[in-house]
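Here the complex is missing one protein chain, while the rest keep their positions.
Presenting chain A:
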Amino acid sequence: MHGRLKVKSTAEQQEAKRKEREKKLQIYNAATSKIFSKKKDGELDEELLHLCGEVLAANPDFYTLWNYRKEVFLELRKSKSPTELQNLFLAELFFLESCLRMNPKSYGTWHHRCFVMDTMPDPDWLRELELCNQFLKYDERNFHCWDYRRFIVKRANVSPEAELDFSMSKISNNFSNYSSWHYRSKLLPLIHPDSGQPMGVSEDALLKEYELVQNGFFTDPDDQSNWFYHRWLMGRGELKQAVNSVSVFQPEGRISVSFLRHVQVGKSASISLECDGSPLKNIKWLNHENKEGHSTLWITFFLFIPFRLIGVILPIAESWTLDVQLVINNLSVCSAQIQVLAEEKNSRKRWVPSGLSSRFSQEMSSVKAETLQQELEAITQLMEVETDNKWAVLTAVLLMKALDPQKHEAEIMVNLDKLQALDFKRVEYYKDLRSRFIVEAAIDAMDRESSSLATTLSLPHRGLTKLYHSELLTLLTSLNLSDNQLRDVRQFGFLQSLRELDLSNNCLTTCHGLQNLPCLEKVVLSNNQLSSPESLATLQTCPYLKQLHLVGNPVVEQEAGLEGIKEILPGVEIITQSSS
């Protein structure tokens, strides 16, 4: 019942409507019962076609009747001459056109038209293209018609160039035409292919698109279409699969390997391990959630002693080499090597992607710096005229982030604050984006200090609403996120080396996410909103937890709450009073 206004009517009008409907109902019931009985008797003839047509004209979503029509046509194909058939199909196209004029958004009608075109002896594809033009003139956003157009284009071998021209004509008519911009994003990689570019489109072609879309947002700066398209043009590089970190915990015999991209070990993918050149066999991997699904982090256990028994000699008090390799469909995808010292409890290493100023710059944009700089200048111009345009401000932020996040750091933060004021409905989006940028800057800083293992991270008082990229923080042993605005810790399962975690003064209501952290010893949760022992139950899965700070949480304000916690976390020291 889309877009049907409720109108008050008089008793008289209601009575008239009731009578009219009663009559329609009678006709409808008579027609449908006849249709069903004919179908049952296998009478797939022109009369059935006619009857179905009567009902469908008013009720085009009655999908079964379109099916009956198809069956009739397939039957008639056996007995009619090509000319007779062609005429029948032409009449069908005419009928369909009238149905579409009444209801241009009926899935069944459009699909039936595809069937007719594919089944008739002599289809006129170009006429159909013209029909699409007409319908798109009437409603330039009708996605059914756009999809039908793509079907026709494919069948009629219309060139992508011609279609790009068509999209251009729609855009020249009205920049605010999301469907046309979308179409361009599909056509450009066909017309200007460049497999070296992440979007598959050559640089020259992209530059022209920049110009076009700039025209769009200078004409109508509040229109979404232009901005979404512009964001696409800014590009997004594909991250290559690589090993992010390897960690070997000798006492437990645990090896964890983290990758930059998700992988599902088990089916076509495997992680092979070699110890001083000898392969380790029968290794079972589970992801950070102890499951088998896609993840970036994979963990295995092995016992050093039986492991020696199977023939690999571990030189005591010396070092050995562990080689890690990800193999998918028998092809090596990436590999890494780490030296393990026999006396070292935890040997670990992380790798920084080479050749990038920031490991996140590729994700932000793959376009040349020169182009991005020009874009930033254009946007800055626009911002001078349209001071309150959130789209321009956001785009400027993204451009600065892609260009040089360190240089523009202060300006980016100022603009993100401005966005929160300009676009209040989406304030949480901007807060999360800000949090993301803060964590990315911190990881970039760690990457720059390549000599250090970077095992501690401290981001207190930063207004963080979310911990982004925890999957890259697998080697952290100490993390301080106190005095932020975190609402949950759902992504913390990746922090497999973490010993100390400070989450005091946040907005947590649960610890869900802090599960199976094998090194975690101390957690500070003071001044959060944890209200029941159950909200802490997850911590039972952290075997080495020794100390838990819970000052200022509702759960410890009552004796029963504290007792409940002690019951589920026996042996853990619960701190409920501040030390000062």
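Keep in mind that, in the parts below, contacts are C-beta pairs under 8 Å (C-beta built on N, C-alpha and C of every residue); 3 or more make two chains touch, one makes a residue touch a chain; residues count from 1.
Methods note: contacts and distances are computed from a predicted model.
Name of the non-displayed chain as stated in its UniProt record, restricted to "Geranylgeranyl transferase type-2 subunit beta", "Lysosomal dipeptide transporter MFSD1", "Uu.00g042810.m01.CDS01" or "tyrosine--tRNA ligase": "Geranylgeranyl transferase type-2 subunit beta". Contact with the chain not shown here comes from a single listed residue; of A:9, A:169 or A:224, that residue is A:224. Screening A:34, A:150 or A:462 for touch with the missing chain picks out A:150. Taking the complete complex into account, residues 1-6, 21-22, 24-25, 28-29, 36, 59, 61-64, 67, 70, 107, 111, 115, 141, 143, 146-147, 150, 174-176, 178-179, 182-183, 185-186, 219-225, 228-229, 231-232, 236, 262, 293-294, 424-426, 428-429, 432-433, 436, 487, 490 of chain A touch the chain not shown.
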